[in-house]
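As you look at this complex, bear in mind that one protein chain is not there, while each of the others sits in place.
Up next is chain A:
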Amino acid sequence: MNEEIKTFTISLYTENNIGLLNRVSAIFQRRHINIESLTTSQSEIDDVFRFVIVVNITEAQAAKIVKQFEKQIEVIRAYYHTDEETIYTESCMFKIKSALLFEEPQIQNIIKDSNSRIVTVNKEFFVLEKSGRRHEIESLRRDLNVFGIMQFVRAGRIAVTKDEMRVTDMLMAFNNHNN
């Protein structure tokens, strides 16, 4: 298997369990794998949660670690995918002094060109929101940094896969088996 380090998106379909995040992070910690980003949310199935975790590892590591996740009682299914196999995006927010909007007219062009959106404006500051790929967000941050950013925050990657996940089939198989 390829020993090249690549970005993998690990997707977990899980039960909602308080301790599960601890189990998930312990699996990375034991193997000295740095989590680039981690997002949890509701999945497409009611009562099933989804973790989207981005890591830079080899494919051999990804294959092994996904089996370790599947071994956890509350993990329904675990997968790993390359960037090419997913549609993914990140989002971020900037808080910037409102005065700059008028003092630095360029900012208005930056906002327009970057497809970002003003969420709110008041006398002191305005908040800008942007979704997109990492390099787009980074480029926007660099452009705005010149004028001063009061606060910046970026959320972890969210991703859907090009392949079907078939988690519903699996849950239905369980229900049929046990009823």
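Criterion: a residue touches a chain if its C-beta (ideal position, glycine included) is under 8 Å from a C-beta of that chain, and two chains touch if they have at least 3 such contacts; residues count from 1.
Just so we're on the same page, contacts and distances are computed from a predicted model.
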item	value
Chain left out of the displayed complex - its UniProt protein name, from "Tripartite tricarboxylate transporter permease", "Circularly permuted type 2 ATP-grasp protein", "Acetolactate synthase" or "Glutamyl-tRNA(Gln) amidotransferase subunit A"	"Acetolactate synthase"
Sole residue of A:K71, A:R117 or A:R133 that reaches the chain not shown, by the stated touch rule	A:K71
Residue of A:I5, A:A63, A:V121 or A:M150 in touch with the missing chain, whole complex considered	A:A63
Candidates A:N34, A:N122 or A:N175 - the one touching the absent chain	A:N175
Touch list for chain A against the chain that is not drawn	14-15, 17-19, 22-23, 26, 30, 63-64, 67-68, 70-71, 73-76, 171, 174-175, 177-178
